[in-house]
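For this view, one protein chain was removed and the others were kept in their places.
As written, the chain order gives the labels A and B, with residue 1 at the start of each chain.
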Amino acid sequence: MENIIQIKNLTFDYIRESDEGSETIHAIRDVSLDIPEGSFTAIIGRNGSGKSTLAKNLNGLLLPTGGKILVNGWDTADEAHIWDVRQTAGMVFQNPDNQLVASIVEDDVAFGPENLGVPPKEIRERVDEVLKSVDMYPFRTKSPHLLSGGQKQRVAIAGVLAMEPRCIIFDEPTAMLDPQGRQEVMRIIRRLHEEGKTVILITHFMDEAAQADRIVIMDDGRVIADGTPGEIFADEETLRRIRLDVPLAVDMAHRLREYGIPVPADIITQEKLVEYICQYK
Amino acid sequence: MLRDITLGQYYPGSSPIHRLDPRVKIIATLLFIVELFIVNNFIGFAICAAAMAICVIVSKVPLSFIMRGLKPIIIILLFTFLLNIFMVDGKVIWTLGPLEVTKEGLITAIFMAIRLILLIIGSSLLTLTTTPIRLTDGIERLLSPFERFGLPAHDIAMMMSIALRFIPTLLEEADKIMKAQQARGADFESGNIMRRAKSLIPILIPLFVSAFRIAQDLAMAMESRCYRGGKGRTRLHEMRFHRKDVISMIVLFVFLAGIIVERMLVESDI
Partner (left out) sequence: MSIQVRNLSYVYNAGMPDEQKALDNVSFEVYNGQIASIIGHTGSGKSTLVQHLNGLLKPSEGTIIVGGTDITEAGVAMREIRQKVGLVFQYPEYQLFEETVAADVAFGPKNLGLDEMEINDRVREALSLVGLDVDEVGERSPFDLSGGQKRRVAIAGIIAMRPQVLILDEPTAGLDPGAHREIIDMIRKVHEKEENIVIFVSHNMDDVAALSDKVLVMDRGQLMMSGTPQEIFHQRERLANAGLDIPSAAKLMMQLRKSGCEVPVDALTREDAAKELAAYLQGKSRKC
């Protein structure tokens, strides 16, 4: 499959000013990754591991201090194609409130296509279609501040979809939502992936990362692991070392082994664990 | 309390008033304000009030919602009322210690109060029936002839619409911060003016920090959605004058002429 995003030896430094003077922060240190078109990649890591900085580099909101990023072949540092880059790789942010521009749902969704100069009639069609696809069509004339967090986040997703991107980067889209809002947003993300969009999901929640087909772990600006959820979750030690959550099944298997039950290492999903326990002799 | 402010809020609907071209509504509001200052007798006010009542009924915005918008300005209203009642010379009808209420004062006070109330209801009807985006689009179009003189019409309009969009968000934020500091024993109600001003610091600093954070997030979100100023932008809602808009404009100017004639015919009340 073709790689829609290629990250080549990316480094990103910035200078932080504080009372104790200024210091250079190496937010990303030599990261190389390829994101195939149509894939679903989760990026996990603790706060300050560089995952959010990476996301902002992916659509040219931040520009690399070293190395480069190609989105659909365009260099994000090439000013001539910056709008192509941003239209191709859309981004949904963490705070559902602070990313909605307009006071009416449909006006907000229209904002992206308006900026791209799409003809009014087509904007109308796109707005209606994407609002339906995130199940927010009935709310099109409502004011966003009357919506729940999950609903606002779905509007934000619709706003990105209306630009018809091929790839969407989600920067901790559920961090500020309640469990119901999280479920709503994850359902939409899964659906987008099934419809063929390339999805990059940055998250703290292991149950969300588990839904991706690939997980990348970042720590201290580096990629320290990259594999299928199965491979990543089997490496319990790394997860514990960088203080991330261990999925329930992996954790329970670990605890059972401490009681002397020989649970095999490849049991990492709840279904497998249930099956193992029920068939145990 | 902070949530009661309806000024600048939009009340969703699809009434004929909602569907009017925003430019017509902006001009109508400006004309209405001018008319309120042209009027110099109670009959004129009655006519203006009746015209406005018709607009309110047609707009289907509940009266209680509009009235709630008046709540925060009650203090201003009372202040101007009292100022007028005591400050105008004339025939004394009532004395209260050193203060004298005159007939003229009373009339002026009532006059000013009516003018202020009509003015606020009139202008809030504009924002209640027009989404901020449409409103700012309208302002942008009305200002665009001045662009050739260097007026950044699009930027002004975008700033206005964002300000309107974030009023509820910031009010909510202020409310939260205030409660949080109260939970830490902060006291905003007692002490002299200096102390009270100082007691605002624990609210203002976090509020500024929040406002900056919101601005930063928003700028990032707008940029990632390809915002690059007014150039080459299209609109979801195209603005075109329809027949109803043209008819409305004619009605507006006829009404203005009527008000001028009324002033000339009827004796002034002040």
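FYI, a contact is a pair of C-beta atoms (placed from the backbone, for glycine too) under 8 Å apart; a residue touches a chain by one contact, two chains touch by 3 or more.
The structure displayed is predicted, hence computed values, not measured ones.
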Among A:13, A:125, A:236 or A:251, residue touching the chain not depicted: A:251
Hidden partner chain, touching residue among A:9, A:32, A:180 or A:228: A:180
Positions on subunit B where the hidden chain makes contact: 62, 64, 68, 173, 176-177, 179-187, 201-202, 205-206, 209-210
Touch list for subunit A against the chain that is not drawn: 18-20, 46-48, 148-149, 175-176, 178-181, 204, 206, 243-245, 248-249, 251-252, 255-256, 258-261, 270, 273-275, 277-278, 280-281
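One rule holds in what follows: only the chains that are shown with their structure count from here on.
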Averaged-CA centre spacing for the pair subunit B and subunit A, given as whole angstrom: 42
Contact footprint of subunit B on subunit A as seen in their complex: 56, 59, 61, 83, 86-87, 90-91, 93, 95, 97-104, 106-107, 110-120, 123-124, 127, 141-143, 145, 156, 159-160, 163
Subunit B - residues contacting subunit A, complex: 10, 12, 131-133, 161-162, 164-165, 168-169, 172, 213-214, 217-218, 220-228, 232-238
